[in-house]
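Left out: one protein chain. Kept in place: all the others.
Let's look at subunit A:
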Amino acid sequence: MIELRDVHKAFGANKVLRGVNLTIPKGESMVIIGGSGTGKSVLLKSILGLVHPDQGKILIDGHDAAKAEREAFLARFGMLFQGAALFDSLPVWHNVAFRLLRGKSRLARDEARDIAIEKLRRVGLKPQVADLFPAELSGGMQKRVGLARAIAADPEIIFFDEPTTGLDPIMSGVINDLIREIVVEMGATAMTITHDMSSVRAIADDVAMLHDGVIQWVGRVQDMDNSGDPYLNQFIHGRADGPIEAVR
């Protein structure tokens, strides 16, 4: 279970998070929605310790994330980055097996490669892709490789940062379905940030809307359309008029 308690973060005068409170139950898939620049990525990076909150607590299974031993803490996570963030200088299989090749539970190269190829197969890529370099892949294939890397070490918690950005609607659907299948199959706790509403409906058990530095609404995905919350309604229907100011 992930708990965020009164998390604040500012960059200079720009107060991005102004007291975020949110609980993600174990094994649930939470999708955070919100406009561009509302701090969704900062929130996600705060949990991972890539950004240090100014105030507040982040608890993972009741333990303070800030006090955890870093390697053991990060070993529980997998993450799919917005642009996949694959390492250009390494072949695909090495990208996928990166975590498996280092740390206390390091595997032999052959064993790690076999697992990488199996994970690539799980995300719909053929073994021949394993020896290509990331620059030789299409955007959709890179996302799949990023997904394979995120699940390579069978993490308990998986984060997805804008998983469908830059993909066509069909490929977005494929990635959304893959994420849902994998999260259910692994029983992992998932947190996705997106503004793609088709992703929300495909991936989420729960939805939280981040606006103005706080969680504006949180609830089950099936309750989203009848929430009665004007902010959420404006966002999910993509209306220019409403309480959220749209810059024209």
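Note that in this section a residue touches a chain if its C-beta (ideal position, glycine included) is under 8 Å from a C-beta of that chain, and two chains touch if they have at least 3 such contacts; residues count from 1.
In the analysis below, contacts and distances are computed from a predicted model.
Hidden chain, UniProt protein name from the list "Na(+)/H(+) antiporter subunit D", "YCII-related domain-containing protein", "Phospholipid/cholesterol/gamma-HCH transport system permease protein" or "Pyruvate dehydrogenase E1 component beta subunit": "Phospholipid/cholesterol/gamma-HCH transport system permease protein". If you put the hidden chain back, the residue from A:V16, A:I58 or A:M79 that touches it is A:M79. Interface residues of subunit A facing the missing partner chain: 45, 48-50, 70-71, 74-75, 77-79, 81-83, 85-88, 98-99, 102-103, 149.
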